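Only one protein chain is missing; all other protein chains are in place.
Showing chain A:
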Amino acid sequence: MPFGNTHNNFKLNYKVEEEFPDLSKHNNHMAKVLNKDIYAKLRDKQTPSGYTLDDVIQTGVDNPGHPFIMTVGCVAGDEESYEVFKELLDPIISDRHGGYKPTDKHKTDLNFENLKGGDDLDPNYVLSSRVRTGRSIKGYTLPPHNSRGERRAIEKLAVEALTSLDGEFKGKYYPLKSMTDAEQEQLISDHFLFDKPVSPLLTCAGMARDWPDARGIWHNDDKTFLVWVNEEDHLRVISMQKGGNMREVFRRFCVGLQKIEEIFKKHNHGFMWNEHLGYILTCPSNLGTGLRGGVHVKLPKLSTHPKFEEILTRLRLQKRGTGGVDTASVGGVFDISNADRLGSSEVDQVQLVVDGVKLMVEMEKKLEKGEAIDGMIPAQK
């Protein structure tokens, strides 16, 4: 929340013990790492735009978490948050991203030609393919912190960039606050429309402020490339289509992203990126590639196999229901996607999805014939 900067200075009149949050019932990454020493060290700091430690952790204080799901419990308000609050964020990043160290370097690879295969996933099982990521525009603060003026400037820049695209990327922008009923209906039927966040994980971080001001959806005429503006990140970029041709989805994803990035660079506003954390996004869980590449795949037999979870873990994949995160699967159809974001490249992660899903479909076919799959269970990738 954009408190005046004097608010943080005012808090310093109180001792650390008096201000330190009660995290005794909490189970999120922030609560595991934050102690009074770190709090004491960082409480008087601010990023140049005025984002403070209490701003970073508010969502984690307000949402103790779930005993089984480990949420992150903190957000960045701007690019500099990851520097100024390193002492808190580095251990959280390490915890969340498999031991990633402050000295590690992240590899970015958006060259779709480096992907092997991916165009032959069986469409009898793989119903749809999708790749999404996020991008933040350098020089602006992030959704938890930005003011209306900034958010509008981001929208303006994004729309300018997107409407200049042509060829397969020619499309149109639909601002949330002025779309017609007919446009809204269409976007809902296409499963494109995003709604005001209701999850307290997001609302407590201030990301729904001023809704629906400066929020909108852009998509190409073919309805295969979609950009969300000012939802949880500045931009969420999505490439998708029915069927199992993940290779084509990834190609369009890479090409489209690079075209957009070129345009932003020309306006002197490239994307937030550095060689340690890759692409900088609001939630620390989305650092690195920010990429979630996945398919909706029918696995009614494999999903009930006792080794299903273990297979997913070894393949470095995760499952979700067909409604997205925190939903149940319907009719044995699962959303299977990469689990990693930081420490491996875009090509690496999509490769894991392509190879892993191919294997799982073969396992499903074997199980249909009543055959065992023990010999097929992979080693840990």
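To be clear about the criterion, a residue touches a chain if its C-beta (ideal position, glycine included) is under 8 Å from a C-beta of that chain, and two chains touch if they have at least 3 such contacts; residues count from 1.
As a convention for this text, contacts and distances are computed from a predicted model.
Between the names "Cytochrome b5-like heme/steroid binding domain-containing protein", "Phenylalanine--tRNA ligase beta subunit", "Hemoglobin subunit alpha-A" or "Creatine kinase U-type, mitochondrial", the one given in UniProt for the chain missing from this structure view is "Creatine kinase U-type, mitochondrial". Considering the full assembly, A:152 is the residue among A:41, A:152 or A:276 that touches the omitted chain.
Which of A:33, A:61 or A:187 touches the hidden chain is settled by the complete complex: it is A:61. Only one residue from A:27, A:186, A:203 or A:322 touches the chain missing from this view: A:203. Those residues of chain A that touch the chain absent from the view are 1-11, 13-15, 18-22, 48-50, 54, 58, 61-62, 141, 147-150, 152-153, 177, 203-204, 208-211, 213.
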